[in-house]
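Attaching a single structure in structure tokens format; questions to follow.
Heads up, one of the protein chains got dropped from this complex, but the rest are sitting where they should.
Letters A, B, C, D and E mark the chains in the order given here, with residues in each chain numbered from 1 onward.
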Amino acid sequence: MSLAVDNLLSPLILFFALGVLAALAKSDLTVPEAAAKTLSLYLLFAIGFKGGVSVSAHGIDSALLLSLLAGTVLSFALPFIAFGLLRVTTQLSVTDAAAVAGHYGSISIVTFVAATSVLESAGIASEGYLVAVAAIMEAPAILSALWIAARFSTDAQSPVDARDQRGLLREILLNGSIVLLVGAFLIGFATGNDGLAEIESFIVAPFKGVLCLFLLDMGLVAGRGLRSSSHQLRFGLIGFGMLMPVIGATAGLAAAQLIGLSVGGTALLMTLSASASYIAVPAAMRVALPDANPAIYLTMSLGITFPFNLTVGIPLYLSVASAVGA
Amino acid sequence: MSLAVDNLLSPLILFFALGVLAALAKSDLTVPEAAAKTLSLYLLFAIGFKGGVSVSAHGIDSALLLSLLAGTVLSFALPFIAFGLLRVTTQLSVTDAAAVAGHYGSISIVTFVAATSVLESAGIASEGYLVAVAAIMEAPAILSALWIAARFSTDAQSPVDARDQRGLLREILLNGSIVLLVGAFLIGFATGNDGLAEIESFIVAPFKGVLCLFLLDMGLVAGRGLRSSSHQLRFGLIGFGMLMPVIGATAGLAAAQLIGLSVGGTALLMTLSASASYIAVPAAMRVALPDANPAIYLTMSLGITFPFNLTVGIPLYLSVASAVGA
Amino acid sequence: MSLAVDNLLSPLILFFALGVLAALAKSDLTVPEAAAKTLSLYLLFAIGFKGGVSVSAHGIDSALLLSLLAGTVLSFALPFIAFGLLRVTTQLSVTDAAAVAGHYGSISIVTFVAATSVLESAGIASEGYLVAVAAIMEAPAILSALWIAARFSTDAQSPVDARDQRGLLREILLNGSIVLLVGAFLIGFATGNDGLAEIESFIVAPFKGVLCLFLLDMGLVAGRGLRSSSHQLRFGLIGFGMLMPVIGATAGLAAAQLIGLSVGGTALLMTLSASASYIAVPAAMRVALPDANPAIYLTMSLGITFPFNLTVGIPLYLSVASAVGA
Amino acid sequence: MNMTRAKRVEIIIEAPMESRLTGALDTAGVTGYTVLPVLGGNGRNGRWTREGQVSSAGGMVAIVSVVRAERVEGLLEAVFAVVERHIGIVNVTDCDVLRAERF
Amino acid sequence: MNMTRAKRVEIIIEAPMESRLTGALDTAGVTGYTVLPVLGGNGRNGRWTREGQVSSAGGMVAIVSVVRAERVEGLLEAVFAVVERHIGIVNVTDCDVLRAERF
Partner (left out) sequence: MNMTRAKRVEIIIEAPMESRLTGALDTAGVTGYTVLPVLGGNGRNGRWTREGQVSSAGGMVAIVSVVRAERVEGLLEAVFAVVERHIGIVNVTDCDVLRAERF
């Protein structure tokens, strides 16, 4: 409980809230697009590198491969659960539901980063390779979403145009955030603590401050989305946006228990499973499922599930992981 | 005296001077717009947060409310003095004079930031809530300027179009810099020293370096403005641009004495009163007083008064505050 | 040998390699243009300032003037060697060869920065004023290239249009990177260790991390260039791109020996002479030698010589400098 | 390709007026428009550039709207009410559009 | 000046489709095109802006291609195959070009 309150009063959450409020109040406060992208590059660079260094320090755990496997399975599987749930609780079309479902199988790296920050503040260790798990969970959900759309769509038109699909797989696997995250992870792994020593004052000390600024921006974007798409948000969708992360986290918990992750690692795998993509999947959906309404999936992911995880989810997952791990 | 020389030889001033010289020499040195905006966000974020933390540490001083009140009154009142002075010393039209006057009632946050830097280097403490005073002084002067223009303009056309005025007040109060400054202040206040500890290495240690880079950019912009608008700068205007800050500072000094601010706080309130806006007010003037010539007010504020305060003003205000306070 | 391996496994090189690989694999990983320019401003700001501080600390060495002179001569002279070599080993037209030659007389500041990083990691001191030598070497090579093109071109049309040449010299001397580098150097010199103390945590501690991010971007740009221009890269050109730096370094070594530079300084002057421009010279060539093919000189400089120096060159020059200096 | 005649309206206006202009377009029932960034320019008020600028004052944006010919008059009236006293320039070009059903 | 009649095609399309559209232009043998950034806009899918965005989804770009009149049909067919099911708008204007030998 006090964890939750602490969390709500951390600068991270408060800057996100500031962004949301500013956008809802129609303030002209904005972060330039180039700055937002650069902050995002910085976070991927730092989190990937630190994960790699941690793996190089602790050695390759027997659980590493299992975790990668679990992540892949979760990312493939969660969209099916999400799709089923959406068809029951909302009136989204097959295509819209498939697109939304894809977001929930994939992950939000900044949610992951926020969770690692909470762990650090609480002094709880975690497996460094979960960064690699985060990377591997980005893409499989997209394939599930496309498969669902193709399978269940009664639309005469194929949901995915052959021309558009050409190259889509390559694009997904080589999208910038995956490449930078994995690349920085491998470089961190290769250079280890020596490498870290060289760039530590760039990627460790200022990290949380940069994250605050980025969360301010995320709040602004989420708030603008909520303002312009609030009419799309039926009750069922909002409920889904808060229920699905809990379901995802439960699946993540089960996987973590099977693998035998630490308390911190369990909380992180729960967070990954609970989080919804807001960068890679939306772009892939615009290409592959153009008829799906972007306002719905973007608002769900960034306007509902992201703040839910940031405020309620992460402390909840950490409490559960601690309880189960104790 | 040695304070003034020290100040002139600080990296802050020298990087500003480098920018001015580079622009005057037509170098193609430029800072991207996105970078300049991001540096400005960083400064607001840091200065607001630190102000809030300081208030949370020292407790809410009885002088806080008085200072906010004083700031409001100064911001409302100074444009009238500025307008009167401009009508006497220059040949500006009513509309141009009103627009310029509005800038001098409002404040320049980077001048304030530079003054806090000088205080810090000199080891002089100041009231943290002056950040909030800075925020509250941004807007009232705009209303004074509009009132002056409406009252004294002999122009048949109303200076402020009804359609344009709709929403102007909201825009002024919710402009990005005020929202970020106040928001960061409140977050700093809420999270206190614990919050500061989390993001200190982002907002404290690198602060002065970032400020140098931003001042380089301000120098470039000021220098370009001087180059392209030097023909607008009659002798009377230049004189006004250096006299008005001194008048403003005197008013600020009186207010600070009445409230009983510390030496550092007095110097800061003098600086605020002496400084002229270069972000929020120009944009508001374009909307509300479109017939006022932007080249005049931008050049006055950024090309004359800003460098005057940076080089001569701040050390002068600090000396006077010290003399009066001792 | 171990130096070379260490170098290859440093985060600097690995992030550059990551960028190249990502671009070759057609990942959509990109650094926004505004961010790349800002990172570049940061590096110039930091390296210039630190150089100035170092000169102010160690006093003006008798070798300073000699080094500036040597840099000027090298920059003027190296294009002639490069041009001769290109005419022998490749089939480039006179104009193309002159343009490429100009790049090799001038310098790449990020190669210089990378070399100083390697020196620092190895704990080897060097003369701070080599930053000023770097600045002075940027421009003369451009004049040599233009002279070569005018002299040897059999083209009826003069290679340099009179209208275009008007102002070219001023542009070259006042280009942004020279102005910032020299300006920051002078400010560092004027403010010395006191100035450094004020902005140290901005320009010293995070420096290497920023450099990693910038090298990632350079890798991306170089990789894209290699991908789209690989058909231009005949065997002769590739050979030139790796032979010419070694020739340049040899000339730099000779000059350093004449002047009596330290081991570190020798390695840096060799690096400067070996490096090829990728910012100032290409822009000047577009203006002054529009018929020269930009794909050739940009790919040579950024795609061949820059990675060659980064990986093989710098450790080689340092080994040679150490051997000769010992 | 099946094309339809339409009008392309291009408005270059000072940045602080952007939201008022787009508001006026919305009110006038304009079906769509796109806002493009502007780096700098020159006019009776002299040369300017966005480089290094923090304030939106002194910047401009370009707004492009493609509309059916019969709607251009209404659009221009809405635009004129906003630009009238402000810095800005409006030009209209004949064009052909794909997918007219979208307008 | 010696000018030649040509067509100016302007395509505003969602950013994630940019590479597919330019790929289609390349395949259709279009001689040249230029991509411009877009800040924001409004259409049937509502108002949007690039400010603070990290994902390319929800952004648009503008692509301008000047082509000889006889090539415009081929270009539009290539474009249509890409934009057909996507958010985007295409307009074609008559223009005159300098240096027609370059096309």
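Definition applied: a contact is a pair of C-beta atoms (placed from the backbone, for glycine too) under 8 Å apart; a residue touches a chain by one contact, two chains touch by 3 or more.
Keep in mind it's a predicted model, so treat the numbers as computed, not measured.
Every shown chain touched by the omitted chain in the complete complex is listed here: C, D, E. Of the candidate positions C:150, C:173 or C:295, contact with the unshown chain belongs to C:295. For the chain missing from the display, the contacting residue among C:7, C:30, C:266 or C:309 is C:30, taking the whole complex into account.
Touch with the hidden chain on the side of chain C covers residues 30-33, 36-37, 40, 157, 161, 163-164, 167, 217, 220-221, 224, 228-229, 278-280, 282-287, 290-291, 293-295, 298. Chain D residues in contact with the hidden partner, per the touch definition given at the top, are 10, 12, 36-44, 47, 49, 60, 62, 73, 76-77, 79-80, 83, 89-94. Touch with the hidden chain on the side of chain E covers residues 1, 3, 6, 8, 22, 25-26, 31-37, 61, 64, 66, 93-99, 102.
Quick note on the criterion: only the chains that are shown with their structure count from here on.
Within the contact network of the assembly, the step distance from chain A to chain C comes to 1.
Counting only chains that touch, the fewest steps needed to get from chain A to chain D is 2. Distance between chain centres (mean CA atoms), chain B to chain E: 44 Å. One finds 33 Å separating the Cα centroids of chain A and chain E.
In chain B, the residues that touch at least two other chains are 30-35, 37, 201, 205-206.
Counting only residues that touch two or more partner chains, chain E has 47, 49, 56.
Of all possible chain pairings, those that touch are A-B, A-C, A-E, B-C, B-D, D-E.
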